[in-house]
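Here the complex is missing one protein chain, while the rest keep their positions.
Now for chain A:
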Amino acid sequence: MSCCLPPPEFIEAAAGPIRRGPSDDEIRLASRDLGKGMRQIDLSVPAVHCGGCIQTIEKALNALEGVESARVNLSTKRVAIRWPEGRALPPMVETLVGLGYEPHLYETEDSQKDRTLPGLIRALAVAAFASMNIMMLSGSVWSGADGATRDILHWICAGLTLPALLYSGRVFYRSAWNAISHGRTNMDVPITIGIALAFALSLYDTIHSGQEVYYDATVSLIFFLLIGRTLDHVMRERARTAVKGLAKLAPRGALVLGDNGAPEYLPLREIMPGMTILLAAGERVPVDAVVLSGASDLDRSLISGESLPVAAEAGTRLEAGVLNLTGPLTISAEAGEQDSTLAQMVRLMEVAESGRNRYRRIADRAAELYSPIVHLAAFVAFLGWMAFNGDLHNAVTVAIAVLIITCPCALGLAVPMVQVVAARRLFDAGIMVKDGSALERLAEVDSVVFDKTGTLTLGSPQLLDLGDIAPETLAQAAALAAHSRHPYSRAITRAGAGLGAMPGFTTISELPGFGVEALLGDDRYRLGRADWALSDAEGAGGTVLSRNGMELARFAFADGLRAGAHSAVSALREAGLAVEIVSGDTSAAVADVAIELHIADSAGGVLPGGKADRIAALRVEGRKVLMVGDGLNDAPALMAAHVSMAPSSAVDVGRSAADFVFLHDDLSAVPLALAVARDAGRLVRQNFALSALYNAIALPIAIAGYVNPFIAAIAMSLSSIVVVLNALRLGWGGYRFYRWPLHQAVAVRP
């Protein structure tokens, strides 16, 4: 196939400078048709953080030729760009990169706007409107309206209740019907029965000019419970969009050489085994493949956990997702998308997930205990009053009062309110939570399993021993290294940052697999492999900077620990957790890190399936495991664990498998999340105790028949407010299990 050379302009593109951000082809694939000849792309721009960013981006993009409109959304950190179809794509990615806001594409399949939330808020608005007006009118009834005036007020209340009952209440009816049709019962069953009966009885009393009606109780029940539902939903959605906005690591497609030699950009699912793909430097391998020609270095840290880059030449096998670092490669696909490493990993994850016990949320478990008691109490009250005085109307009234007063809104708010506050605290510290059950599960954890590469360590090499290298030499090396994407070069660039003026190198070129070469005056400088850079190197290894073949400096690298790794591990141990490392890297490398962090249990050279098996073995022992990992090889283990965490640098499969994603490099996110989850669990239990106390007081009064609508409404609102206030206490006095300087966490937000 090597005879089929691509057209010249393409060779230039493939070999040219490394491009950041999605390519034009990817943008075209990901954009959607708005009709009227317009197309829109939504790009995730994580670096946007203030009003100034909005102005900069919108001004620059709107000034571009061919851009119809550009609008930044600061909450979701996205920019929506529209342009007319059929013309050349405006250089929006280049513009954004030039401004310093690197754009990413995110999943399009499920990026449709969330439809549930607006629906919930509409229902909430209607319920709020109805409940407030009814409260106002009830006020006049309570203050002594009677006769015809009271009847008219009751009729108006009935009219106002209808929209809330029919429109806002649907959320509960649907969920209750779901539970009943599956032969289960949940919290929504007594709610639905209570609402329906209360309305029916109130209507009956209104028609017969009765004294007491329960419209206000009915509607405020719907209102308060809807607040709980909405909060629950908002939290889940927010974390989901935040995680989705991170860089997508698997490419959407690849440049395929057709039979006639012309390159064509094909979406991933159309790539068949045997196709020839051109892979530019800086791109990820789309499907499992083998190298046909070219030389480069590969970063496999996210796939297999190997911390050091490996060289690629003709014949090297590549797994999907491996990052091509330095030179363009021509590769031949060996598998389609379905059979690639990535898809196999997804299957492993499904197996792992099926092994995990289904976790049932605290609120569901509470409801399971609670709703039979409520039904029984109401039924007993009804029978008791029938036996006592045989007054059907009175008995029904008491039964409804019991149903309504023992379905306290407090119980519906007890869990979501705490979890929303906890998620907010974590969000401020750069930790995203997938959903509330993750917080509950994290609070139960008793052991932690860490991946090594990319989790305990940074996953990229750091320069060692700066001491014996002169600053000017380092500055020269950094100036050369800035032209390469190789992890070693980046480490040198980082180390040399801020050392002053750049030497005036000319004719800089990178030789994939070897290093960077440049001229300074008449001297030839080389930065790269020793046997290439030095003229008299016999078998010398390592990385050097040389001038005309003479060694100037030698660089040594090691994978550095993440910031906070020491303190995080010791904090976890102090919290009473067992810590261990399971890694795919070599046993020696793993043992080094384990010794440095004083971790006794470590295992190296573990295959992806082996990691999940280790988690399963711990589970059989009765442990509840927190898995922290970032690589593709960790994904099955993340799925298998009781709860899981991943850094934001993780592969997207890992990020979507994990329950928590932390955005900062600092590993102290792990103990912080644990502390918040445990404190949140404590507050949830307190809230349950408060609601139980409320019930213990209210239930006898309701059964005795002393509850009137006024008391019901006041008690309901009060208990809800108490629960909300209790939830807001989270994190006020620091966390019980971990002292975290929260102001620092806020300060490091970008």
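Following the convention adopted for this analysis, contacts are C-beta pairs under 8 Å (C-beta built on N, C-alpha and C of every residue); 3 or more make two chains touch, one makes a residue touch a chain; residues count from 1.
Quick note on the criterion: contacts and distances are computed from a predicted model.
Think of the chain that is not pictured: of "Probable chemoreceptor glutamine deamidase CheD", "Transketolase, central region:Transketolase-like", "Cbb3-type cytochrome oxidase assembly protein CcoS" or "Amino acid ABC transporter permease", UniProt labels it "Cbb3-type cytochrome oxidase assembly protein CcoS". In the complete complex, the residue from A:31, A:76 or A:397 that touches the missing chain is A:76.
The chain not shown here touches chain A at positions 50-51, 54-55, 62, 68-69, 71-76, 82, 118, 121-122, 125-126, 129, 132-133, 136-137, 149, 152, 156, 160.
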